[in-house]
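A single protein chain has been omitted from the complex, and every remaining protein chain is retained in its original position.
So that you can tell them apart, the chains are marked A and B in the order they are listed, and the count of residues begins at 1 in each.
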């Protein structure tokens, strides 16, 4: 996938701090959880950007910010050049037609008291201009068929479907308004292994058909590699490394990316023995009080004096060659092949 | 943890030569208002001391129900054990009286759950909960029990155990809580540990730490370990042998390396093919068609037949038995040999 095209979505210095307050009547701010702390990336039309990281790294907050479900503390989200992070009312409603979301848990993301027709038809009830009068039901049936469900089942309720089928309903709802961008927050992690592949294939098929752009948020690195064109790795509210799928998986330069990749359990006992495993010590520090300088330094085996003093910027590092030339936020960025056993 | 060695439980009336645990032709049903769900339909497996058996399956495969039945924590009703034996040192636990079973549960067979936060009591400190194991089961004094609790926390590599012994579960991270669960399971020096999705709720970097710890303790103490999981990756690392379950039956049983390199059942084959590769960007992801069956209406013949690319008429008519297709390898498929040959396993 080329990145030369005009980006459809640009995220610039995105920041979200959740204030920590004390006191009941007169609330006093005593600190902030820096959930997202200066995130930059771009998304081009038809591209899938994978966003990976462990729990608490801020990837789900990024999804909420992109969807305008949370207000950014600072920074911009530009959709086709226009900053959408501060819009509200009518302007926000029209943005929503173009950016939609697929949720993680198919059991809680569908209203149990509504039929499938109501759930998938709701976008049309909210945006009557999106479907000509009287055509909503027909559109719902088309959408059901599109995601591989029987259109005759529009009067059923969510609990009458299995997890994978519910996720298809969620995808159909996301597609209803013909959006250009879909934010997928862990869309398959709640599904059974044999059903995950079906949903992933469906998402790829839909992307090809409609030229959708995905921001694909997940913790499963194998799935992210499979579906993504480019990948961003997050740690404690910041992107530590970003590049094409090949650059990140085959030529990682940030120690955290390398550790993450080495920790992925590989279903292949033979390959296992040849692979080097980096086992990180300790836990992720609290985002309310992140380490100075490089946030990863407390768990990094390469950490030096400079890492505590100077924050490494996300930029292309010198002294690297080939696919290793991509943005990495490490003072000692160095290529290391983790996933291939030699 | 040297003190624990002395309290190694004496194996009373054990049948000599019998494996640590044998599950033999177990059948379990759930009788609900909407019908009877056949959760386990003739499961047999065994674990010896020092051996790790992985039980792999999707939700509804019966892998957790089997474990709950072994532990005696199955909800009855709606659960009903309709047949089979569970032998611990050769003695059928299902025929034991309540007191006898309770002595085995926790003391000789311990369990580790997926969700450590809900398995720990939030109103007591972890030290208290660990110490309680010794106070209740071994009648230790408060002081001694606490000392043992700290030893246990050291054993599972919780940093600064002495300072953290009075902390509450919510003050620990997910990985640390799972370590505490492991410590609790280890407390009475059991002979068998059943770990039900022990790392599923954890991040990958922490998963590896916890799995390593579990494997290390198992090796050191020569325990039997039953590892229940849906994750083919986690299993590959630590298991000796794998039992793959589908719709309440074992469909394939094999040594771990053999199963991955040459699956002998179409379901295993499909599962392996449907996982994206970390070291390779594949084009089209193989997907097993269809959905796992409704346990109230399991398809006739082989339960996997509606989803199976090999299915023929015989698969819809006869239930394939679990037969030996190669040394130490079992598969419950009418076309097991064909699948195995195709994957280069014979």
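One rule holds for everything that comes next: a residue touches a chain if its C-beta (ideal position, glycine included) is under 8 Å from a C-beta of that chain, and two chains touch if they have at least 3 such contacts.
The rule we apply is simple: contacts and distances are computed from a predicted model.
J.: Have a look at "Cytochrome bd ubiquinol oxidase subunit II", "Nitrate reductase", "ABC transporter permease" or "NADH-quinone oxidoreductase subunit M" and point out the UniProt protein name belonging to the hidden chain.
T.: Spelling it out: the chain absent from the display is recorded in UniProt as "ABC transporter permease".
J.: Using the document's definition of touch, tell me which of B:27, B:91, B:107 or B:277 contacts the absent chain.
T.: For the chain that is not drawn, the touching residue is B:277.
J.: Of the residues listed, B:131, B:150 or B:291, which one is in contact with the missing chain?
T.: Reading the full complex, the residue touching the unseen chain is B:291.
J.: Using the definition of touch stated at the top, determine which of A:162, A:207 or A:244 touches the missing chain.
T.: Of all options in A:162, A:207 or A:244, contact with the hidden chain holds for A:162.
J.: Can you tell me which of A:32, A:74, A:114 or A:325 touches the chain that was removed from the display?
T.: Residue touching the absent chain, from the options given: A:114.
J.: Could you pull out which residues of chain A are in touch with the chain that's been left out?
T.: Touching the chain left out of view, chain A contributes residues 67, 69, 92-93, 96-97, 100-101, 103-105, 108-115, 122-123, 125-127, 145, 148-153, 155-157, 159-163, 165, 168, 170, 173, 177, 197-198, 201-202, 205, 268, 270-271.
Just so we're on the same page, only the chains that are shown with their structure count from here on.
J.: What does chain B use to touch chain A in their complex?
T.: Contact set of chain B toward chain A: 58-59, 159, 173-176, 203-209, 211-212, 230-237, 256-257, 260-261, 270-272, 274-279, 281-282, 284-289, 291-292, 307.
J.: Taking the complex as given, what residues does chain A use to touch chain B?
T.: It comes out as residues 54-55, 162, 164-165, 192-198, 200-201, 219, 221-223, 225-227, 245-246, 249-250, 259-261, 263-272, 277, 279-280, 282-284, 339-341.
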